[in-house]
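Heads up, one of the protein chains got dropped from this complex, but the rest are sitting where they should.
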Amino acid sequence: MKAAVVVFPGSNCDADTLHVLGNVVGMNARYAWHADTSLDDVDLVVLPGGFSHGDYLRTGAMAARAPIMSAVREHADGGRPVLGICNGFQILLEAGLLPGAMLLNDSTQFRCEWTHLRVESTDTPCTSAASNGQVLRLPIAHAEGNYVIDPDGLAHLHDQDRVVFRYVSASGNRSPKTNPNGAIDDIAGICNQRRNVVGMMPHPERASEAELGGEDGRAIWESLLAAAGA
Amino acid sequence: MTATSAHQPPSDETLREVALTRDEYHFAADLLDRPPNPVELGIIGGMWSEHCGYKHSRPLLSRLPSEGPQVLIGPGEENAGAVDIGHGLAIVMKVESHNHPSAVEPFQGAATGVGGILRDIFTMGARPIALLDSLRFGPLDDRRGRYLANGIVGGIAWYGNCMGVPTVGGEVYVSGAYRGNPLVNAMCVGLIEHSQLTSAAASGVGNELILVGADTGRDGIHGATFASVDDPEASHRGVVQVGNPFMEKLLLEACLEVLQTTDAVLGLQDLGATGLTSSSVESAGRGGTGVALHLEHVARRASGMTPYEVMLSESQERMLVVAARGRAAEVQEVFTKWGLHSDVIGEVTESGLLEVIDNGQPAATLPIGMLTDAPTYTYPVERPAYLDEVGPIHLDALPEPEDPTDAFLQLLASPNISSRRPIYRQYDHMVGANTVIAPGGDAAVLRIKDTPLGVAIATDGNGRTTYLDPFVGGAAAIAESARNVSCTGARPLAFTNCLNFGSPEQPAAYYQLSRAIDGMAAAARALETPVISGNVSLYNESGGEAIWPTPVVGMLGVLDELDRRCGAGFTAEGDEIAVLGAGRPRLDGSEYLSVAHGRVSGCPEINLVDEVAVQRLVRELIVARLLSSAHDCSDGGLATALAESAFAGGLGVRAPDLPILGRLDETLFGESQSRIVVSYPPLAAAAVAAAAATLSVPIRPVGKVGGDRLCIGPIDVPLAQAEPVWSQGLELALAGHAPPG
Amino acid sequence: MTGQRFRVRVAVQLNAGVNDPQGLTVRGSLHDLGFTEVNDVRIGKLITIGLSADNETAAAERAESMCRQLLVNPVIESFAIEALEPVDGKVAQPA
Partner (left out) sequence: MTGQRFRVRVAVQLNAGVNDPQGLTVRGSLHDLGFTEVNDVRIGKLITIGLSADNETAAAERAESMCRQLLVNPVIESFAIEALEPVDGKVAQPA
């Protein structure tokens, strides 16, 4: 499987993501530069975490208008998988590839900590190898993960089974205490209508090696590999 | 304005502005054989400030041991020191203060402190892999105290998180001694191959100087001199700068890329205190050359800036690059790729002079040697009288706690004991995908990818101990930081430090500085950990009161095999718990004495022979894989250390028969150096005891891991009750709410 | 750039009904400080753009299109162009 990790000015999880895709999961992974215009050679595009353009104005806003985003859109239109992690998710929202927007966390602070996520849909290339209701332990690291969407949009997400991850407790239950940022409906990740574009706030690339404290992130990569093989 | 025109002797006010004494002015004029013009005066003042010239501290600093086979670059040679960690790799590290700017604008002051220390690391060609922050705040029941504390933490988080460098450790202490003058010390650690280490020397006549990054503005003029006079609140408000971590991230990537992809870069130097002045002068000093700067080529953010302002601006996020003659364009291309502006602003000369030229007119002409060699001062070291007043405590006058459990919970809630998580969860401590032991343990541990190695890093420094006995405080800062590193199994290799003290012109502060350095030197020799870099922050006072003398030490250790490491949390029900080490717990200078009795007094002690032995023992036990946990027993004493290991592991303590040595409160809450709380499976007990005997380290059984209560002598409380008290203490204090219980 | 210099001020606000965590936090802090009479705080952005354009209408049009293309996210925000004034001298100065 060939993957590209897009580097925007200010991306800072690009190297971590490339490391996991290439050295841990064994994909054929390369960087793509924000000013590039083609992603024709790859199967998977990952928009990594970080602070593209310093998170100035609105997080992800300026990156969403970069030249590479036309290629990302084309890639998505072709039905091929796109994964946005953290800032990558925010960029997908700003680019209109996913619905809704991000607000500042309800604590108004950056939060870096381990969270538990429940897999709400296995019908995406990022979760196909997981089981429904499976609880994954993955870290978050963001100041703007407070997902919002209007009531109609939320109804669509529900009706179309497009909520991919929710914040839950270790035992898989939802409660205000396990929502780290105030996101509506405890949403941690969603997909587009075609189901090939997934955005998630937590960082699977930080939880793919045992010595870093957990390997649950592998579920995402294994799903992508399985989806590509299928 | 030219260097040759005649001048009036400067007014007192002018001299104050450039932080020169009249004697220094005359000394400078004698060296020059003419009076310096105003631009030159500003340059001399900046370079001779404490911040750049170390005029009061240099003679004392030379007492610190700085040699060892592991040292690749020692203190003062480059922007940061470098240590060999094996496998052809080096760690580059340094700590720096941003105390005064943070007192005025906490968020931006602290943020730009992080920005500055990061640049010191990547100018060496190293990729920053970790940040640590050592913080001292005034009382949090005071609104301004909370404003400063929250602003400072927010600023550190903002800058470090945006840069993508994990903040993996640090310290927080709260005391009235820091009211009005908080301490913000930021440390950065970088990784590099030996062969890639880059110098900040401007060598090779005709080579070109490129200024890259932010445009130069009026901000920060006199930051260095501001850091060298007391009372941050008083004036100098205009020096506050707004940081741009985004631009710094671009600078970082561009600098590392340009070093990788061309050999046209001969030197890199960041612009810190006194901006273009010290960066160009220090580069030339290292190269044994001169530099000519053409100020009209410096891109400005404000119109109408004078040569004085351009030379002394401390605008953030700028770097000076020395490029091989004729190859500037190649270098500039990489910066352009990263969206950064750059200009060729000067060249290396053989004159040995700093020549500042503005539109063809000389604006300043000064010998480099005179600027890099600030006059130094020494004073007699006289023991101040206060030390007699804070001397021995009289235990008879102190009642023992009526309810030990209550006293314990009160201690756990103290902002100096309770969990630091409300702070470090605001820091991205995982980015980089190397953080193996995250903040919350004794030292942070990072893996070094593609090697079996790990590095352990901790900062420590106890102002209260140093106030009570500067020698012991200095020694303890080294000992405790090394002990924290040893508790992970890592071998302490070298340290960096920041000396936060009051005015050296005050005899008490000078005594504290001198004795603390002696203590640090003694401990560093004993532990064989040389200093490789550091920073001095003097004149930390407000309203005429000096802070507690606060040496902060950042210690680096190496794990030859990352797999043989240890954490602070208990891991298994039924494990035995013991205390290693000869230290005898005493209430002197303890947090308990302060929380329960409102006293800061006593005579803290340290025995360096015991210290070396206990650290060696714990490392040997970890490497032999005998231990389940190891945790330094420090602030809050044994009961606190046991609780911390219990909270971290989610397992209780069964130690109802804890042997009481001396008074109950001494046993439970007394502090001492050189003690480590360990746990191990019963099967390992004989081997642990044998190893301790071989190294003559006392080992005292405490009890067992297990259950869901903390039973420590007479203390008996459910974990589920004690844990929230500990985990919310600092959080509530920062939010302005009274502690629970 | 040819033309005249203008300064345009754009006010960007979160739409009514969109939560404003920062505003809520500031309100809490104001209450703690004793400003208990505050019932509501909302925090928006004030973007001041210095630009060259042939005339006022052109300047306003360009500013509006900047808002639509980048400065404002219509999912959560709305904007108003609040002031548009010619600037003397060669370079538009910040407010």
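In order of appearance the chains are A, B and C, and numbering begins at 1 in each one.
What we mean here is this: a contact is a pair of C-beta atoms (placed from the backbone, for glycine too) under 8 Å apart; a residue touches a chain by one contact, two chains touch by 3 or more.
Bear in mind that the values here come from a model prediction, so they are computed numbers and not experimental data.
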| item | value |
| --- | --- |
| Full-complex contact with the absent chain, from A:Leu57, A:Val135 or A:Ala228 | A:Leu57 |
| Residue of B:Gly217, B:Pro307 or B:Gly713 touching the missing chain in the full complex | B:Gly217 |
| Touch with the omitted chain, as defined above, among B:Glu50, B:Asp84 or B:Glu105 | B:Glu105 |
| Full-complex contact with the absent chain, from C:Val26, C:Ala60 or C:Leu84 | C:Val26 |
| Residue numbers in chain C that touch the chain omitted from display | 1, 3, 5, 11-14, 16, 20, 26, 29-30, 33, 35-53, 62, 66, 69-71, 91-95 |
| Sites on chain B contacted by the missing partner chain, in the whole complex | 104-105, 108, 214, 217-219, 237, 240-244, 246-247, 301-302, 315-316, 339 |
| Residues of chain A in contact with the chain not shown | 53-54, 56-57, 62, 65 |
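Please note the rule applied: only the chains that are shown with their structure count from here on.
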| item | value |
| --- | --- |
| Gap in Å, rounded to a whole number, between the CA centres of chain B and chain A | 36 |
| Computed distance of Cα centres, chain C from chain A, in Å | 30 |
| Per-residue multi-chain contacts in chain B, two or more chains | none |
| Touching two or more other chains - residue numbers and ranges from chain C | none |
